[in-house]
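For this view, one protein chain was removed and the others were kept in their places.
Per-chain residue numbering starts at 1, and chain names A, B and C are given in the order in which the chains are listed.
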Amino acid sequence: MDIVEFHPTADQLAYTFGGVEPVMGIRPGTALHLWSEDAFNGVLRTADDRFSERVDLRFVNPQTGPFHVEGAEPGDALALHLVDLQPARDTGVSTTVPLFGGLTATDRTALLHPPLPERTWVYPVDRARGTVGFVPHGDGPGVELPLDPMLGTIGVAPAGGEARSSLVPDRYGGNLDSPQVRAGATVYLGVNVPGARFSLGDGHYRQGEGEACGTGVEGAMHSTVIVELVKGGAPPWPRVETDDHLVSLGSSRPLEDAWRIAQLDLLRWVQQLVGFDELDAYQLLSQTVEAPLANVVDANYTAAVKVAKRYVPGAAAFDGLHADLRERARALS
Amino acid sequence: MDIVEFHPTADQLAYTFGGVEPVMGIRPGTALHLWSEDAFNGVLRTADDRFSERVDLRFVNPQTGPFHVEGAEPGDALALHLVDLQPARDTGVSTTVPLFGGLTATDRTALLHPPLPERTWVYPVDRARGTVGFVPHGDGPGVELPLDPMLGTIGVAPAGGEARSSLVPDRYGGNLDSPQVRAGATVYLGVNVPGARFSLGDGHYRQGEGEACGTGVEGAMHSTVIVELVKGGAPPWPRVETDDHLVSLGSSRPLEDAWRIAQLDLLRWVQQLVGFDELDAYQLLSQTVEAPLANVVDANYTAAVKVAKRYVPGAAAFDGLHADLRERARALS
Amino acid sequence: MDIVEFHPTADQLAYTFGGVEPVMGIRPGTALHLWSEDAFNGVLRTADDRFSERVDLRFVNPQTGPFHVEGAEPGDALALHLVDLQPARDTGVSTTVPLFGGLTATDRTALLHPPLPERTWVYPVDRARGTVGFVPHGDGPGVELPLDPMLGTIGVAPAGGEARSSLVPDRYGGNLDSPQVRAGATVYLGVNVPGARFSLGDGHYRQGEGEACGTGVEGAMHSTVIVELVKGGAPPWPRVETDDHLVSLGSSRPLEDAWRIAQLDLLRWVQQLVGFDELDAYQLLSQTVEAPLANVVDANYTAAVKVAKRYVPGAAAFDGLHADLRERARALS
Partner (left out) sequence: MDIVEFHPTADQLAYTFGGVEPVMGIRPGTALHLWSEDAFNGVLRTADDRFSERVDLRFVNPQTGPFHVEGAEPGDALALHLVDLQPARDTGVSTTVPLFGGLTATDRTALLHPPLPERTWVYPVDRARGTVGFVPHGDGPGVELPLDPMLGTIGVAPAGGEARSSLVPDRYGGNLDSPQVRAGATVYLGVNVPGARFSLGDGHYRQGEGEACGTGVEGAMHSTVIVELVKGGAPPWPRVETDDHLVSLGSSRPLEDAWRIAQLDLLRWVQQLVGFDELDAYQLLSQTVEAPLANVVDANYTAAVKVAKRYVPGAAAFDGLHADLRERARALS
């Protein structure tokens, strides 16, 4: 297996999906050891740092990549198997952002309220205990929370010559902010341009579903990823496979449309794997899916719909690629 | 403990929350053994029965109740502890409903498409194995699914002299269609009228999150419920407590508003229990909650936001009533 | 023509559509001279009066009615021709309401912001000039605005045994808050219960489209209304006819669903009148309608879609009833 390590310099970071030249080309089958900067470009370090004073809004969610995948063509599926995600700093950080988040007026839900107060929380990482620590500013106890690393952004270049901010999730992936994108998962993305040009970043040491305040426990991340290609297998929306689940991710507004996209995409996926007709697939999934929200804060909201594989007996997804990648991942460690 | 059994006759069933006289009065502390009819009034029995031919739309989601709770006044919290839910028939049933559901045009998402085809699925209950059986109409395998009984509707009379169809969820509860409302849970509802006038029904032998096709595995249900009253403790929206979780349920449209309601209500609840200030509670919940959808099909959509109790150390909710009710429930069996 | 005058006493006012006994019965063809109280029950009189201190939320949008219309049966259309609307006080009043309105957090768009400040504006009525006067609290000039009286609420009892707050618009009418409901217009409502039980109120001396701050220039109103009945002609949603336009009113959330309802209802109406097939009606209306918002603040939002009659040549709506009512109205003055 080709193994490539890449730690971008500051001027190699990208801030859009599309519209950026690749940092390198790789062959399908390559394992990548990647370092990614945190969402704030590392400028929030103490509980006194304020987003509006420190963060340059043109430089958020810096991307590691894009990578050109040899042979990837529009209509193919890019498979990104997340072998391992490890915090690359000793602290994670979360913050409120003026007019951004789920329980605040925003630039879209445009209201007369002044912004909520800014506040930053620094979470010490305890690798031995596998935790991050929540420390309140006001009254109340500190709380130890399990480390549960995930990637907020993962995506390819969009279709139609578009370049989209790394703050946006859509059908090409992007800022999905979904806890489903964690170690052990394979992410499938439809390729839109030759070489796919995928990138990732925005590591979260953990995040609640919905990402209410607008940020997870943000942190620089070491990611180990195996890259594969399925010729002609492009899914219309991002899909995730784990050992136990199939997941579709829809992104749009209002939130019900994000959910409809995910529910319908999973239905089509299951139809194809099991051979059900449309209404039977509709029925079976209606009784079996979980629907954990990803984010209700980004330019598009993202909803996940997932089903346990045991409820959809049939052909293996992508001809068993996930199991194969799991096998290859073991060889890496 | 007072123990009351009630199996309504057809003419005792109610079809609204509010606007209906109580079927009986009970005292706080009473345990109820209730039978509830299924959502379709029991008229869908075979896979050939069609909703539009069999179901009288004025008579869906029949309610068992309402019950007048002695001493309940506006501003109190009604606590309904679900001791046990057991299928009361040997088959559950699910169906598509013309212009109702999550992946179809509806009377609100009004489009030019003709309705989707109607189809009914009958699920045999296997009590020994603890399963219901999905049987496709077309190709593909049957699938055995775990029994996981829940109540689709549970609620009190609304405020302001309103009477609402039992198809609607809102701040008084109603047709929440949330899998969180299962055995072992305590549901808290704010009382709006003297006596509270709560009712329940719409049993589901199981249901996926989102209830995509518009109906769960619907079935008549035996419910054992202990009723309690917390003077002055009315929550603004329905809350659920289990041994491990606190849950808030918001209902509105668009779906992001249902989620905002639930996220904010849980935040206020946690603030009060733990003593956090607003922003600290916002932060901690942003990193810890689960956000499983309830329904994206009813007149209002319902979102649940839940947090594990271990992440919110503090005073017990409602002074430990849930633990006390669990204790009392054990005495019942 | 039967002519009936009715000025309700305070204890005759209704606060719901449905769930209230009629104040009187009338025959189709009757002309009513009605007085209606303002939305705040007349308690806001000076620019120092604050909503939260003066207004009892259980008593807002008081209704004049309901009236029982002899012979009205479910499936009929009730036609309410607004002959004349005249301010019944020398001042109108508008106010911000805590957590209510279009540019504020609300009980549904639930956010962490504190309510916006409360402020009340009193608008003197100048009948001779036909104006109301806007007087700013802070800097800037006063502005004279044309009187343009309309009714915020007009509706019948809902179906299914429901009773709905007079703050809500829906398919039975209610709190539509649409400037289309003005003198010279005929409002058509589908009858749901014997006698129809219609009521009206919430007069606005004028209102902008969208009703952004949540209230119009609210004022007690003298309304002259001719009541007619079209057997079997129930429209699915409220419709309005003027000398020049056909209008459909949809109410739901999100706002696009309110618009879809109105657009589709107008399409069906035009199809029936002109004989177009579905796609031709879709096309013609796509190029000809106006789509002025009604309210984006109520429990459901309301959108109007209207088309000039000159663009839809065909049979007269409701067999020419509007023209006939205009004729009868002239006989009244």
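Here is the rule we go by: a residue touches a chain if its C-beta (ideal position, glycine included) is under 8 Å from a C-beta of that chain, and two chains touch if they have at least 3 such contacts.
Not measured: the values here are computed from a predicted model.
Q: Using the touch definition from the top, which of A:G25, A:G138, A:G161 or A:G320 touches the missing chain?
A: A:G161
Q: Touch as defined at the start, partner being the missing chain; which of C:A110, C:C213, C:V227 or C:A329 qualifies?
A: Of the listed residues, the one touching the omitted chain is C:C213.
Q: In the whole complex, not just what's shown, which of C:R119, C:H222 or C:R328 touches the removed chain?
A: C:R119
Q: From the list B:V20, B:L116, B:L200 or B:A303, which touches the chain that is not on show?
A: Of the listed residues, the one touching the omitted chain is B:L116.
Q: Using the definition of touch stated at the top, determine which of C:G102, C:G195 or C:G219 touches the missing chain.
A: Result: among the candidates, C:G102 touches the missing chain.
Q: Consider the whole complex, including the chain that is not shown, and state which of C:F17, C:F100, C:W237 or C:F276 touches that chain.
A: C:F276
Q: At which residues does chain A meet the chain that is not included here?
A: Where chain A meets the chain not shown: residues 15-16, 18-19, 58, 107-112, 160-165, 250, 252-254, 257, 260-261, 263-265, 267, 278, 282.
Q: Touching the absent chain: which residues on chain C qualify?
A: Chain C touches the chain not shown through residues 94, 96, 102-103, 116-117, 119, 121, 134, 136-141, 143, 145, 206-217, 253-256, 259-260, 263-264, 267, 274-277, 279-280, 282-293, 296, 301, 303, 305, 311-314.
Q: Which parts of chain B face the unshown chain closely enough to count as touching?
A: 103-105, 109-114, 116, 254
Quick note on the criterion: only the chains that are shown with their structure count from here on.
Q: Please state whether the interface between chain B and chain C is built from the same residues or different ones, using more than half shared residue numbers as the mark of same.
A: Copies use mostly the same positions to touch.
Q: So which chain is farthest from chain C, going by the mean of the CA atoms in each chain?
A: A
Q: Which chain is most central here if centres come from C-alpha coordinates alone?
A: Most central by this criterion: B.
Q: Measure off the straight-line distance from the CA centroid of chain A to the CA centroid of chain C, and report it in whole Å.
A: About 47 Å separates the centre of chain A from that of chain C.
Q: Report the inter-chain centroid distance for chain B and chain C in whole angstrom, where each centroid is the mean of the CA atoms.
A: Each chain reduced to its C-alpha mean, chain B and chain C end up 35 Å apart.
Q: Can you tell me which residues of chain B touch two or more of the remaining chains?
A: 253-254, 260, 263-264, 267, 282
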